[in-house]
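The complex appears here minus one protein chain, its other protein chains still in place.
Lettered A, B and C in written order, each chain numbered from 1.
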C-alpha cells in the first residue's frame, strides 16, 4: 500500500500519446514544475508522449513549466479559463499558428466540472455563461424563474499535482493558495501523481488537516525545495536550458 | 464584523414558524444539542416556532436533541436519509400518526443537494436512485450510455451546526467525524448559526486548517463542554426533563 | 453445513486485495474487517467522513465523535483522514471505492439489489446504500441464502423495492459463492455435502456453471 514513486521519471512514465492530463496550479502557485519538466525530458528523449490534452487554469508563463510543455510540442489542446500571463508568448504563438486548440471555460465552471468528474456527477447546471458565447450549443434550462446552462463533468487520464506534505498512503496537505485546483484534479483523474515537498509516514499528518485523502491519489514522489515558476521566470529560465 | 452571539436564546431567536432548518450531525456526532434545546425552550415558552421543515441525516434518537424537537411538536416535515436509530420511537410514532411528513433522500444525494444549494447549482445528475422508487417523478437523462436522475438543490432559512473551534469571523474547525454535514449546511442556509466548543479570536485558527470559512457563517455562540447525544441517551435523558 | 454470518464475513474478506478501499454495510458486513488475510491491509471508508479508521475501542473508551456509519465507535489509525459528507460521497459516487459489501433482502440474476425497504408499511430508511451500489467498482452482497422461513433470496427478479439496478456482481451466501454475469447466476463455490440440485432448489433462478465448483469451506470462527 505504499504509493511512493522512486523518482520523477517513473512518476510520469505512464502518460501516453493522446492522453488527457490535468495540471495543478493557478499561474505559478501550485504548478508542479518538476513533474512537467520530467515529462518534457521524456518527450525529448523518446518522442512521447505527444498530442496531449492539458487542463490547467492558465496557459503558462515564460519558458518553463506549462509554457515549456507547449513550446516543446507535447500539447495538442488546452482547456483553460485564462490563457494570459505576464509572458504568454509561447501559447499565443502556438494558438495563432493553429498548433494548439483552445477550449475556454469560465474559471468556476472549470473547477466545478473537474469536481463533478471526481464526484460522479455527469452534468450540472450553472448560471455562469448564460447568454454568452461560451454557452453556445449547451442545453439551457429554467429553474425557479432563472436560466441556467448545463455543463458536463471533466475527467482526465492523469493529474500532475504539487502538494506540500504527503504520506505514503497519498494523504496530502497544500501550502497556502497553492491548493487551488490540486484537490479537485486528484479526484477527477484516473491516476493522480503528486509531487510533495516533504514525504512522511502515515500518522505524521493530523487527520483533521488532510486536504486530499489518499483514496484520490495513486502516486507520490518527493521533490524537496521545489521550484517556483514565478522565481524561474524572474530569472528568465528556460526548460530545457538554452545553450549559452 | 464580530459574529459572536451572546447566548443560545439569542442564537435561535430568528427562527420563525414554517421555516426550513438544517441541523448538523450524523446520529449523535455533530448534533448541536444545546442549540436544539434552546429552540425547544423557546417554543415551550412562546408557542413558536412551529411547522418547521427540518433537514438532518437522521430522525433523532431517544428523547433529546432532534427527537425532542419532534416530540415537542415543532416539526411538520423531515427531510432525511435514515430515520432509524437505537431508540427511534419518537419519530416512528409521529410518522405513523401522520403528524410529521417524511421526504426520504439517499444519503449521498442529500449531501450533494445541500452542497449544490450552497454552491449555486440548481440541479445536477446522479446515478443514485436510478430505477428505484426514490427516483419517481424526477427527470432522467442519459450521459455516455448510462442513466442518471436529476436532483435539485436544497437550501434552508437556517442551519444549526456544532463545530469545535470557531473565531469571531465565523471560521470553523470540527472534531473528527462530527464534521459530517456541518460544512455543507453552513453553505446552504441563509443564516448559519454555529455552536462552538471554543470561541477564539481571528488568527488563532491556522488558515490551512479552516474547514468552514467565515463567509458561510452568520452567527457563533460558545458552548463549552457540549453534550453528546449518545451519552445523554445512555443516561436516558429527556428534554425538557421529565418531572421525577 | 451452512456458514455463520461470521464465516460469510471471513469468506468475503478473502477476496479483498491489499490496499483496496472498502466500504462495509452496517450490520453483519462490518465483520469483514476482522478477517483480512495476512499480508493484506484494506483501507476502510465510512459514509460519515472517515477513511482508514481502526477497530472498535475497548468498552468505556469510546469517543462518540469517532463513529462509523452504523453509529458504532471506531478508532484512529496512522493515515486516517476526516472529511465532510459531500467529499465522502464523492469518493463513493465518483468510483473511487474498490469494493462495497452490503447486506440484502433480495438479489436478482440481472444484478438488481433490494436491501432498503420491505414494503409500504414501516418507516422507510435508505442511508447510503443507493449511492454505494452505483459507486464502488465491485458491489458484493453478503447474506443468508434463504429467508428465515426458507424462501430463496436469490431470485429471477426482485419483488421488493430496488436499491439499485444491475449493480451486484457477487453474492457471498451462507451456502454458496455466486457471481452475476450476463444476467445469470454463476455458481463458483458451494458448501460441501450439499448437492447442486439441493442448492438449486433453494435458489429462485437457474444456477449456471462455467467451470469447476469449488468447496466453500470457512474455518471455525
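The criterion applied here is as follows: contacts are C-beta pairs under 8 Å (C-beta built on N, C-alpha and C of every residue); 3 or more make two chains touch, one makes a residue touch a chain.
Since this is a predicted model, take the numbers as computed values, not measurements.
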Let's see if you follow the contact definition: name the visible chains touching the chain that is missing. A, B
Per the definition of touch given earlier, which of A:51, A:81 or A:150 contacts the omitted chain? A:81
Among the options A:180, A:195 or A:218, the absent chain makes contact with A:180
Considering the complete complex, of A:4, A:51, A:92 or A:150, the missing chain is touched by A:92
Listed in rising order, the chain B residues that touch the chain left out are 1, 115, 117-121, 167, 169, 171, 187, 201-203, 207-208, 210, 213-216
Against the chain that's been left off, what residues of chain A make contact? List them. 26-30, 57, 81-86, 88, 91-92, 95-96, 102, 104-112, 114-115, 126-134, 174-184, 211, 228-231
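Operating definition for what follows: only the chains that are shown with their structure count from here on.
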Counting only C-alpha atoms to place each centre, which chain is farthest from chain C? A
Between chain B and chain C, tell me the centre distance in angstrom, where each centre is the average of that chain's C-alpha atoms. 30
Would you give the residues of chain A that are in contact with at least 2 other chains, written as numbers and ranges? 119-121, 207-208
Overlap residues in chain C, where contacts from two or more other chains coincide: 82-83, 86, 89, 92-93, 134-135
